[in-house]
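Removed: one protein chain of the complex. Kept in place: all other protein chains.
On to chain A.
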Amino acid sequence: MFLSLFWKECRQLLRSITFYLYLVILVLFYFSQLSTFTPLVKPQPGMKSYGADYAVDKKDIMDGTLGKLAYCFYTNSYTAYPMGFYKSVKLDEDEAARVAEIIEKDTGMDKNEITQFMQKYFNAEADVNEGPEVFTENYGPDNYDMESYDPENFDDESYEAQPSDDFERRMQFWPDIPAVEGLTYDEFEKQMKEIDGLIGGGSDFAPSRLYMNAEKELTFEDLQKEYEDTLYKDKISNAYAREFCDYLGLMLAILPVFLSATRALRDRRAKAAEVIYARKVSSAAVILSRYLATLLFALLPVIVLGAMVTVQCIYYGRGLGVDVDAFAFLKHIFGWLMPTAMTALSVGFFFTELTDSPIAVLVQGIWWMASNFMAFGKGTLEGSFGLNLIPRWNTCGKYEKFTEQLPDLITNRIFYAAIALLLLAGTIIVYELKRKGKWEVPWKRASK
């Protein structure tokens, strides 16, 4: 009986304008962002630069952070992202004095020495570069000067970088200032936390963001290893699937709420609610059949798009003589994207049943924006998953870095799957109460 109900819900979705709007927006988004299959870049020895990445060594992080702190003190301009929003902060005299105190304690340089040091550094930089470079996120191996890949020539090998290619995009434009001997990382972190508090939180000196204050130059060996990891450990398709999930996650965190909210509102709009309430069927069967059908239709176009890229990966891998994981996209869609879609759907069903209004769209919209601002606020779109609804991995590759963060991603995904299931259970309870006349939207009750 449940299957009959499920298929009937599927048929209803096939006739729903909302579903076709969902489909069009999703597909347009995909083709505007990811339509070109970009081949991997095979690094070549003897190049001018291989780009840079965040440092991992704690000493490097301390030196880079102290340099940045000194620079911010020098300009009295601190950047913060409270609640994910960009904010430029200026400290008052007392706060600046406290910052100077900490810098002196950690580097041995007093405020006059800092000013002199910065002036000297930037004058020298200006002589060489005609002014200090500004911070840019366009750094690292992702931004190799690549030609777009012709998908019809799958037998092409990887694009080989040319020695003349200029990869040097420095993210760190401030100088390193070495920390004094004996300063432990824990102590340093505590002080940076205090400074972050002075700035108002969410600054570059928050403990979770310190690693972004220092960079390390990449070498040919680094890139070669990463390239080989993508070919042999990621089996090509896993790397592409992560980038695919990064983009599609943005859409699946918002669009499905329209499907579920319109489905839940439909009974009332069609004046069919009471007739359905009065049937023998259990509330769990009604809600679950609707939920599963909507989830299937939310994921179907994603699966089709994933299958398209899988085929491209297989042809590409064949050209390189590398085995490709044919199920990588399916695994990523179900493991990575499905909890996001489930959450958006659950929010839609729960809040719509609870309020008999489309307020769920507003709730999910706010959540979606907050998630995006949080990701940007972290300053990286590669990992740092935390409990963000939309896990970002805006790059193709970086197997090792991803593997390090995989446990966090798994925790994140389990958390959201659990949230979605809780909301789903809540929806069933609210629906059952409504069927028995034990729940009524407060403002409707008040109007009686």
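Everything that follows uses one rule, which is that a residue touches a chain if its C-beta (ideal position, glycine included) is under 8 Å from a C-beta of that chain, and two chains touch if they have at least 3 such contacts; residues count from 1.
As a convention for this text, contacts and distances are computed from a predicted model.
Between the listed names "Translational regulator CsrA", "NADH dehydrogenase subunit L", "Na+/H+ antiporter subunit C" or "ABC-2 type transport system ATP-binding protein", the UniProt record for the complex's undisplayed chain reads "ABC-2 type transport system ATP-binding protein".
Considering the full assembly, A:274 is the residue among A:194, A:217 or A:274 that touches the omitted chain. Remark: the residues of chain A touching the chain excluded from display are 1, 4-5, 8, 12, 15, 266, 270-272, 274-282, 286, 435-438, 445, 448.
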